[in-house]
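Let me begin by handing over the structure; questions about it come next.
A single protein chain has been omitted; all remaining protein chains appear in their positions.
Per-chain residue numbering starts at 1, and chain names A and B are given in the order in which the chains are listed.
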Amino acid sequence: MALTSTTLTFRKLLIIVFVLANNYVFAQTYLQAQYNYATQLYNDEQYFDAITEFKRFQFFDSLNQYSYFTNKSIAMSYKQGGKFDEAIYYYSLAELNTPNIDSLFNTKIEIIKTNLLRRTIYRAFDLLNDLNNDERFNSKKDQITYWKGWAYIFNNEWEKASEEFAKVDINNQLKQICANVAESQYSESTAKILSYILPGAGQFYTGNYISGILSFSWVALWTYIAVEAFLADRIFDGLLVTNFLVFRFYNGNIQNAENFANEYNSEISNWTLNYLQHNYRGPKP
Amino acid sequence: MKIFFVLFLFFCFSNAYSQTDWVKWEKAELIYLEDNGQLKRDYSISGESLSEATLNSLASVYWFFISDLDGDNCPFKPSCSNFFVEAVKETNLPQGVLIFFDRFTRDLNIFSRANKYPRFGAKYYYDPVSLYTLIEDKIHYLPPNTFIKSE
Partner (left out) sequence: MTKLTLIVLSVTSFVYAQTIDSNSSVLHRKENIIKFADHLFCEKDYLRSANEYLRIDEALRGDVIDFKIALSLSAIGDYSIAKNTFGQINESSAYYSLSKPEIMKIFFLEEEYSELRKYYSAHNNLSLLQSESPESKLYFVSYLKDNENIPSLQDFTRPFNLDEREEVNFLHQMKADPPSKSPITASILSALIPGAGKIYTGEISDGVIALITTGLFAFLAYDNFQADHNFRAWLFTGLAAMFYAGNIYGSYSSAQLYNARIKFEFNLRLDSFLKSKNYFIPPYEFCE
């Protein structure tokens, strides 16, 4: 049978299309293999190399179909390496190309968590407020409240953290822990006021008895000398003693009360933060 | 609007960000704790020689009974008493005394500190002994508005 020219061209086209299709499938196989390789490196905790491979994937993904996944993976690798600025940067890039509303919300939450780890807590609060006011996420108020509680924890406001966790679930374990911390901490203002009224009292309140006794003794001694000087009409001497000695020890006493209260409070905070980091099983930054 | 903001960040900072990757880094332990930066006094009464031990004990007594109780009065770090102890350790007693009196004079001068000394943390100015030992190689000059986090 003689082949007409149209049949010949048709067959040539068929071959060309077939080879091109194979190449396309071919290329997709390569990208898939590259993505698997990069993810394997991430799972092996080789984060620096994982970032290299994800960047390679991004470079050859000429249609930019997978930019959400690559940017998110690069951000996660940076976060594991403790490089929080870069992590937030890549999470922001991922935010631009999310496939659906849920992943957009999750990316925003990841940015908030990284801000907490970076200790830029006020930025985290701003972002949480934005999320609260965003109507698209009205169904996720519970989650937003949960992370707001964590933000309060990192900002050392354990009382408020406990309230936030209570809104989520009245029997929450975190609510109990935060309430315990808030109770066992000293109130800084109480310590200061006690020290204003009676030098040494603030230090007694925080448990530093020796410091309290010494403070009280010094202030008492110099006040006695000052009063004696005024009564004996040696005004100039009296003024000198009052200014350089009485006020100095009195101010020192107030400062000490404040510092001791803060020291004790941060010890408790740090112990609790350590406990939460290693023993708490729920979602955490 | 947000896209423009992120793109702007991209063009500004894409170079700066790559700089963290100029050295290969490993996985980091994520820590929740925060550090306070409160320096604690060293109340030791031992030393290499008798004179040093005496100096250390006198300083410790002063710190325990007086300095701890009259609050933070020195705007410099190291504080004047600390400065005196270190000055005597690095040079000798007469020279240390002279360095201390010069430091006390500068302490009395409440004007124009911000234009002269670098800053240590939020509240203090940094003024180490090494600037005043008269040995030129030890002088590491730092300009006035630099911030120093720790020793």
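The working rule: a residue touches a chain if its C-beta (ideal position, glycine included) is under 8 Å from a C-beta of that chain, and two chains touch if they have at least 3 such contacts.
Remember, it's a predicted structure, so these values are computed and weren't measured experimentally.
Trainee: Taking the complete complex into account, which shown chains does the hidden chain touch?
Mentor: A, B
Trainee: Would you indicate which residue among A:T9, A:N36, A:N129 or A:S189 is in contact with the undisplayed chain?
Mentor: Considering the complete complex, A:N36 is the one touching the chain left out.
Trainee: In the full complex, which bits of subunit A touch the chain not displayed? Write them out.
Mentor: The list for subunit A reads 11, 14-15, 18-19, 22, 25-27, 29-30, 33-34, 36-37, 52, 55-56, 59-60.
Trainee: Just checking the interface: what residues of subunit B touch the absent partner chain?
Mentor: 14-15, 18-19, 21-24, 95, 97-102, 104-106, 108-109, 111-112, 116, 131-134, 136, 139, 141, 143
Rule of thumb we're sticking to: only the chains that are shown with their structure count from here on.
Trainee: Between subunit A and subunit B, what's the gap in Å when you average each chain's C-alpha atoms?
Mentor: Spacing between the chain centres: roughly 28 Å.
Trainee: Quick one: which bits of subunit B touch subunit A in the complex? Just the residue numbers, please.
Mentor: 2-3, 6, 9-10, 13, 17, 20-21, 24-34, 36, 38, 65, 68-73
Trainee: Across the complex, what residues on subunit A touch subunit B?
Mentor: 45, 47-48, 51, 80-83, 85-86, 89, 92-93, 95-96, 117, 119, 154, 211, 214-215, 218, 248-249, 251-256, 259, 263, 266, 269-270, 273-274, 276-277, 285
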